[in-house]
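After the structure tokens below, expect a handful of questions from me.
The complex is shown incomplete by one protein chain, all other protein chains being positioned as in the whole.
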């Protein structure tokens, strides 16, 4: 189910994508993926030394990177060496996925044809796009919009006034009112005149038994997916940026925010209004106090608090 | 007005609810209520020593509690002693109120019959559930959903794209756009496989002359109600969790969050992005600085700031 593409894709050979790089290899690019989930004939990118372990094991056939990172990549990977990896990546993404840099609203959404959704209960004025799949015994609340190709499992309850796009949702998932799921994240290449918008070609994957309260925003992945693990619960007004991966059995209290690309373990609990910076790894069974600001990786079983967050004992000593 | 029940209720004798506890008393359970608002023939619960004063005066006929708290309860109260009070309570709630643990959207909402709402002005595509009452001279904005049995007073203005359920709203109340009011709070019994959802049988009560800006979330009470007092004003994106009680004449600035079950006095002002932890008592005339994290009770007239919040003079000394 995770291989669905929500965005129209154009087919390119690798040397047509990078005509100035003298690439001899001429394979057709299958997809553009992160280092760790790339397969043969995929294009990937490597911009941050934090990901050197993923780089060394990547199966991608080509990788956009910079000079000082080349050494970490496998020998057989075609290296495309540039000064600004994300800028080059944005340009290539725009060629391959020309419609993923702006969230054009789905103009095809309309009242569902009940015959196509036997066993689904719709409230009034639900609007559904093309190719949406919804499992049996699921409920969809009034004024909720589900855009094209979204998949929702069985026994789900989706509340009212929500917008769901570019998402794959498991079974027994509860999503309350006014949630915004699957929209483009906050990614762009800053420019003084007009920023370059970074295409977001990923999706949101929500596993079974998740519960999401009201007023949350969950951005889809830019490259790769944003993932909420099994039996994880989110309270109201939680913000989850692109590419965040949250494990299973987590409890995320109200108004917590995650910057992009962080990975959260299993059984993690996070108190209200805490924030987690980007590109961090938070271990399993971690407890983060309310209002904390987490700015570095956290190992398994840690209990942390404060801004910046430190182990709970240190926090108490400081006060 | 506060005795309305928004959830279907089943009738049980107390000994049928707890068949293994050898209860000789066989009264029919009237309702399940908090310690302080229970009446004769009600069932209550007592899990946290913070509430021992309420416990000693409860009028409930039976109380789920644990061994070390029994001594605080009145003699005549039937004690149901368990290891995990909230787990036992959740099970009993699910028996008595089988539909309060998941927010199934109201499938009956539809365009209002204008004859039933003389003197009310509806914008386009307002959706109203069964038995909704709205007072004269009130306005309801476009795409707003008001679910079954909600009561709204006279001279109210409800904005657009809001969802209101399980709520009783007074007169002269202004609620701006995209508010989510009355949904289930963040309460469950964590389990490694599938959490047990805690039924929320309370409601939201909003007194006269309240103003609520846009994008707020106000969860209904779990047992008992969430209450916003007379002439209290909330700014945008405020989050109020289940069972919070806010007094009258308060000013709550943008993005403030309240964890569950705290009680806020009258004339309290709270600066933007401050957070108030759960189960606290904040006195009257308290001023809480913007961005503060309040983690303990606050006495009347205090001026506090910081994370954790301390009296303003101490805060200045630390800096």
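Order of writing sets the labels: A and B. Residues in every chain begin at 1.
Throughout what follows, contacts are C-beta pairs under 8 Å (C-beta built on N, C-alpha and C of every residue); 3 or more make two chains touch, one makes a residue touch a chain.
Everything numeric here is computed off the predicted structure, so don't read it as measured data.
Participant: Of the residues B:215, B:260 or B:278, which one touches the chain left out of the display?
Facilitator: If we include the chain that is not displayed, B:215 is the one touching it.
Participant: Going by the contact rule already stated, which one of A:127, A:234, A:288 or A:304 would touch the omitted chain in the full complex?
Facilitator: Residue touching the absent chain, from the options given: A:127.
Participant: Have a look at B:12, B:27, B:139 or B:312 and name the one touching the chain we're not showing.
Facilitator: B:139
Participant: Where does chain B touch the missing chain, residue by residue?
Facilitator: Touching the chain left out of view, chain B contributes residues 121-125, 139-143, 157-161, 172, 174, 176-178, 209, 211, 213-215, 231, 233, 235-237, 249, 251, 253-255, 267, 271-273, 290-291, 306-307, 319.
Participant: List the residues of chain A that touch the chain left out of this view.
Facilitator: 102-107, 109-110, 125, 127, 143, 145, 161-163, 178, 180, 183-186, 188, 190-195, 197, 215, 217, 219, 237, 239, 241, 255, 257, 259, 273, 275, 277, 293, 295, 307-308
Convention: only the chains that are shown with their structure count from here on.
Participant: State, to the nearest whole Å, the distance from the C-alpha centre of chain A to the C-alpha centre of chain B.
Facilitator: A distance of 33 Å separates the two centres.
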